[in-house]
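The complex appears here minus one protein chain, its other protein chains still in place.
The letters A, B and C name the chains in turn, as written, and every chain counts its residues from 1.
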């Protein structure tokens, strides 16, 4: 039985990774999860210099989901390379570094620094709704998606995954722009911009007012977008948004994703990634599916 | 204590109506709900001629929400006026007719026919994700929103509420377009386009493949959009999207909506509208709020 | 006019009939007083992530105790949740909903397939006159014995482990059963077969249909079925299963 998938030339032992920002750099979760079992670990966003992030409260629970406005707090690429990367190298799963920046130069600087490292893939976050500069502003306009992809590709030594925003009229357009810019893969969806109000205090719950909605609440939107993009471009897709169970993961694969990422579910169940991997394997056995590729995009035939 | 709100010159006894398509024309729910207690009843979409709607399955449950692809089945404006309108006239709550069409002419025909009727307001659905022609196509482009609003305003005798789609990059733009076109109010949000896959059958659950996501899952997106629009235009807003409780309704009012609509919640609890109205009143009493206007948009000050 | 209610009712009995098949009695005088065979209840889950009701047919009515019986198969997460409730727990329901079977005094055949069998039990009890009962199963044969007091029971199983090997129509043919009226509930392919059988032979059929539901009371138009004639309410060629149905005459509808 084959569960390996190949994304832009990188072979994952199974199609499951972690969604950026929900798993740190893997260190904290390694008490609960054998990282060797994952297809890949995707790290929290890393920027050229350390970022402090937003004021607290940074998160709020919502019905079947959550809002976050962490604001991409991170220790910067140098600390990341010195501390987190050596940790991740101890494991056999692939390493995907999520990259954030305020300007195109910021992104390129990080990408360049990671060039000779043991990082396997780069995921470029042009879709964070929680920072004033950079982030989503790059991701909502097809022209700027294409432009930044092109620029990053000039510096990247590893395959580049462009992470797309769902806060757009037509995600197929931004996906096509990423493809035109030379991206090696796309990942989607990042969070939907949302808001919560504390009716007793009559104030926004989040210090940042708005935050990104994630969790099972958004899954139907994510599956739709993955399917839409699968029908619009040829690049491999890493699908995410609300995956809690292996059934959820299979929906994404069938919709056309080559791999999936588990995010908010980790907060509810630290072993969610492992349970997803195991569930997919059991489904394949039960249904006599020899190769996971038989499932990928099967609803589109 | 005042709970009355005035929307484009029409006074509602309280700020609560039903979300179009979730309450029929009120007849079926009148066994469970005293319609006299509602601020307004908003009907299912009505078109110039009868529409058959989509194939079944038309709905699917999702985590904290549901997908629907009814496809605007309705008996047409003539039957509506002969049968449903006389029924609604027996009640003191205001009557809002939701209007749908495939072409601008379709909308105008319905609007014109309703011109001399006892209908109080018109809600123009340019945001239905479940029909091939018309619907969302009108609502995703600011230019066409402005154009269709202008056209409809030529024929309308009642105040016109433009119902906006959340499936856009920037809802403030479509709201401004509606304002520029002469709309008297806006309502938001319609459903988010979503998809569900049956992993056992390896097929789309809905015959229409995609459907509109509604219910508490989408509330944070809806509250954010209401707040965004409240800060962008001067028109009154009818807010909706996932309201289950009076607390939810207050979030929308505080975010800047003058009134709210309860939709999917009716399926879970037929008395949801009444419980929302009662809860708002009790909150006002408890907090010594004399006038509901004190709450509306209070987070924006 | 018949009324329906939305309320919390208490589970007074619960047993497992078979692998994944549960029987449950719930108590409510008002709902029971209105209930007729072929009608259904909407069951609401407690877990906040499941908002839509689960329609489940009324399997038996006990007017003396004011109790209704529901027999259901664990088909997904909602019925899974419900199967975990205990005697004494309460459950939110709405009902009775739908039209129910018209009771006609003729020589009838009652046909139930799979999880369409439960509603035939109360019908078997209430319908007057001579009746043959045909039950189709995949393998396990839940509820079979409970039909014995009410008529002659014929079984069809897909694997032939009991009765006729094949479907309910095979059993009807094999046993040369005849009736002036056929009542049926079961999977759509079975209902289609019975509809065609009825048309062929000019026999009236009453078919109980299933469709995904949201409101359960005719407001949302989720649960429609195509009709031959324009429907009086919808003014188009389809009708609401939850409101005008779930039981339709085989001549009215297109499956």
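Some notes on this structure:
Simple rule for what comes next: a residue touches a chain if its C-beta (ideal position, glycine included) is under 8 Å from a C-beta of that chain, and two chains touch if they have at least 3 such contacts.
Keep in mind the model is a prediction, meaning the values are calculated, not measured.
The chain not displayed here makes contact, within the full complex, with A, B, C.
Among A:63, A:107, A:204 or A:246, the one in contact with the hidden chain is A:63. Of the listed residues A:13, A:73, A:104 or A:169, the one in contact with the hidden chain in the full complex is A:73. Listed residues B:12, B:32 or B:63: the one in touch with the omitted chain is B:63.
The omitted chain makes contact with subunit A at the following residues, 21-24, 28-29, 31-32, 44, 50-53, 56-61, 63-66, 68, 70, 73, 75-76, 79, 215-216, 264, 266-271.
Contact between subunit B and the unshown chain involves residues 63-64, 216. Where subunit C meets the omitted chain, the residues involved are 46-50.
The rule is simple: only the chains that are shown with their structure count from here on.
Contact count check for A-C and B-C (C-beta pairs in contact): higher for B-C.
Mean C-alpha position of subunit A lies 34 Å from that of subunit B. Inter-chain centre distance (subunit A to subunit C, centres taken as mean C-alpha positions): 46 Å. Centres computed as Cα averages put subunit B at a distance of 35 Å from subunit C. The multi-chain contact residues of subunit C, meaning those touching 2 or more other chains, are 48-49. Taken residue by residue, subunit A touches two or more other chains at 63-64, 216, whereas all remaining positions touch fewer.
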